[in-house]
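Sharing a structure with you now.
A single protein chain has been omitted from the complex, and every remaining protein chain is retained in its original position.
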Amino acid sequence: MKQAKGKILSNEEAKPGYYLMAVKCPPVARAAKPGQFLTVRCGNATEPLLRRPFGFHRINGDAFYILYKVLGKGTKALSSMKAGGAIDILGPLGNGFPDPKGKKDIVIVAGGIGVAPLAALAEKLSKDGKKDISVIIGARDGKSLLCREHFEGLGIKTMVATDDGSCGKKCFATDVLEELIAVRRPFIPVIYACGPGPMIKAVAHVAKKRGLEAYGSFEERIACGVGACLGCAIKTRSGYKLVCKDGPVFSLKEMIW
Amino acid sequence: MKQAKGKILSNEEAKPGYYLMAVKCPPVARAAKPGQFLTVRCGNATEPLLRRPFGFHRINGDAFYILYKVLGKGTKALSSMKAGGAIDILGPLGNGFPDPKGKKDIVIVAGGIGVAPLAALAEKLSKDGKKDISVIIGARDGKSLLCREHFEGLGIKTMVATDDGSCGKKCFATDVLEELIAVRRPFIPVIYACGPGPMIKAVAHVAKKRGLEAYGSFEERIACGVGACLGCAIKTRSGYKLVCKDGPVFSLKEMIW
Amino acid sequence: MVKPDLKVRIGALELKNPVTMASGTFGSSGEEYKGLIDINRLGAIVTKSITLKAREGNPPPRLVETSSGMLNSIGIQNDGVDSFIKDKLPFLEKLRTAVIVSIAGHCVEDYVRLAAKLDKVKRVDAIEINISCPNVRGGLEFSKEPDSAAGVVEAVRKSTRKPVITKLSPNVKDISEIALAAQKAGTDAVSLVNTFTGMAIDIDSRMPVLGNVVGGLSGPAIKPIALRMVWETSKKVKVPIIGIGGIMDYKDALEFIIAGASAVQVGTANFVNPSAAIEIIDGIEKYMRGKKIKKIKELTGCLKT
Partner (left out) sequence: MVKPDLKVRIGALELKNPVTMASGTFGSSGEEYKGLIDINRLGAIVTKSITLKAREGNPPPRLVETSSGMLNSIGIQNDGVDSFIKDKLPFLEKLRTAVIVSIAGHCVEDYVRLAAKLDKVKRVDAIEINISCPNVRGGLEFSKEPDSAAGVVEAVRKSTRKPVITKLSPNVKDISEIALAAQKAGTDAVSLVNTFTGMAIDIDSRMPVLGNVVGGLSGPAIKPIALRMVWETSKKVKVPIIGIGGIMDYKDALEFIIAGASAVQVGTANFVNPSAAIEIIDGIEKYMRGKKIKKIKELTGCLKT
């Protein structure tokens, strides 16, 4: 974990309302693992005050990418930063996605911007050739669908579900998951999920029903990002855990809804 | 007085640490007189909170220029604004430089960034061909000397004084003023001054000694800019006056040092 | 959907909407903003606090910006009640919005005489008692203790038939206690908060930035505290509450209303964006349409805890 000045290599709108930023920052990039996150300072005024957390979207060598949705003042400020500029980075923070160990089959379920950290995971898992990876991406519509090309580029079969059916199936990502598990037997995949609360909850439900190992990446408001302020507590079966230090990835069995 | 969205036509560094911004804003530009000022919102966060005041540096038709020194967060934010962008303008505010009436001879004394509003004044006065205008510009050094070309372009004799002598005479602007008045007799000019407090005070001293009519543009912290908050009070012989409403231009006879 | 009903009541006084201008931030009559906004769209304006005799105010500098806030030490500069009635009334007469006149004094007697004079002025719709100005000795003290606050309110109550609003200081241990005392003493409403006493120091000269050493903190910086105080007070008192403190947009205004305020006052925002109050009125109406809320009264104090 380091605080370091990064150099913005690029910062462009990937889809309406979504930006992709590449940052060169060796001490952070070299240590980063998929599922971990970083925090950035969005400018040096006292407004916005707190650092903003983002997952590692892609990690390669001395650089990493973040894929972010423009929501409020922090991400708005971030989106106006120019390539060539410097940015204050703190990371890598938290724990990455646990290794599937022996397990061969992997299913990745992404909802909306939740796809961001899963891209790095898929990239890593696809490197060891022996995995059979399926990705399910859920999005509002085709226009806001993210990363499909990225996964397909990795040779991963990618299924799409949109709320309005404008792309892929008109259903929820988790419906596709149910179906996938129903048709392929025997099929005991490890599931990795990131997305809106309701989606992760649905994934947890499916995993429980089928007795599958499943992990999700969670969000809470972040202040310190290092486990010092106890501000990002999240309820689990074993009491409060810290999203920034014990997470952001948790085993779905552990969570209380 | 109007609050209106202006369009930034250009915003470039004129000299190291000094920026020149051109803004198209008909309702404000059309009504503006030399010596009046405007306030701008430097971004739309709550930091910096207050609008920042600037004098009209040049006024032509639907557009005006401001010439500003980058000091703190507001002017820093301003300097990063791009041409084509919109900017929130409130103005014209306060009273301009009073007309010299019948008087033929004019001396303009500018110190540092104080030259900004005096450029507009010189431009206006030089339009009616009958005036004999002299400009004295004081600056730290040649590098931070502003607007000389502008005045000379108007065919105005321009004298320069710098603290380090790197340009013009190595003395204060007011020394040049004393000299000018000493050599040219009979010479009963109207003096207009803007610059650091000590300079204006020295001008007031000279004017008093010679019984000359003299005006200066003053600064105080500005909040409302329209005379509503009573925050910009400045002490005068007739009690507190408001820089934003009664000023920013005051007769130097009126001021207490 | 029919136009949402934004009308609110402050005692006997009905306002066309809950958005009003805070004392000292909108001039002594609002005339300064005449050309800038349509004053008649406002629920009300509260004029700059006036005193019995003219006050020249505090030495400059009187303002300094702080993080998301500002400090002021104006010191209730004003020409006194008589000049106010003579010079400002002509403009106020022309307005079609409620006029609330803020009064400040050094002793109970001052307040009584101010109220009595204003009671005779028809155009004055209500009186706001400023017992909480941190910039004048005396003033602030009244709002520090329930008894002293009640003393002023009771005396003013006796000297006017107009609605009386008591403006409270946040520089206290428990503001709801003071509000309760003001209610018992007969105030028709309470407005909170006035500014927090603060200061700023120039580390080069090692002197205070303000000529008066200390000043009043206002702006977005204080909003979370002011909002909490309104919520706490709304659980204790029955009289209407006017919420004040760092309200910059319609969202801030709605937070105060949901917390328990019947109306709000916009202060520092007027300096940042003169159109703020008008935008807040439009924003509240839009929010109500979106949420199908017919009367703003339904929102006051609807916080679910």
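Observations on the structure shown:
First chain written, first letter: the chains are A, B and C, and each begins at residue 1.
Everything below uses one rule, namely that a contact is a pair of C-beta atoms (placed from the backbone, for glycine too) under 8 Å apart; a residue touches a chain by one contact, two chains touch by 3 or more.
Everything numeric here is computed off the predicted structure, so don't read it as measured data.
Across C:173, C:238 or C:292, the residue that sits in touch with the chain not pictured is C:173. Contact with the undisplayed chain is limited, among C:57, C:105 or C:208, to C:208. For subunit A, the residues touching the chain absent from view are 1-3, 41, 46-51, 88, 90, 220-235, 239-240, 245. Contacts to the hidden chain, counted on subunit C, fall at residues 66-69, 71, 144, 171-173, 196-201, 203, 205-208, 213-214, 217, 219-225, 227-228, 231, 246, 251, 254-255, 258-259, 287, 302-305.
Hidden from this view is one chain, which touches subunit B at 46-47.
The definition used in the following text is that only the chains that are shown with their structure count from here on.
Between subunit A and subunit C, the centres computed from C-alpha atoms are 47 Å apart. Distance between chain centres (mean CA atoms), subunit A to subunit B: 54 Å.
In subunit A, 46-47 are the positions where the chain touches two or more neighbouring chains simultaneously. Among all residues of subunit C, those that touch two or more other chains are 67-68.
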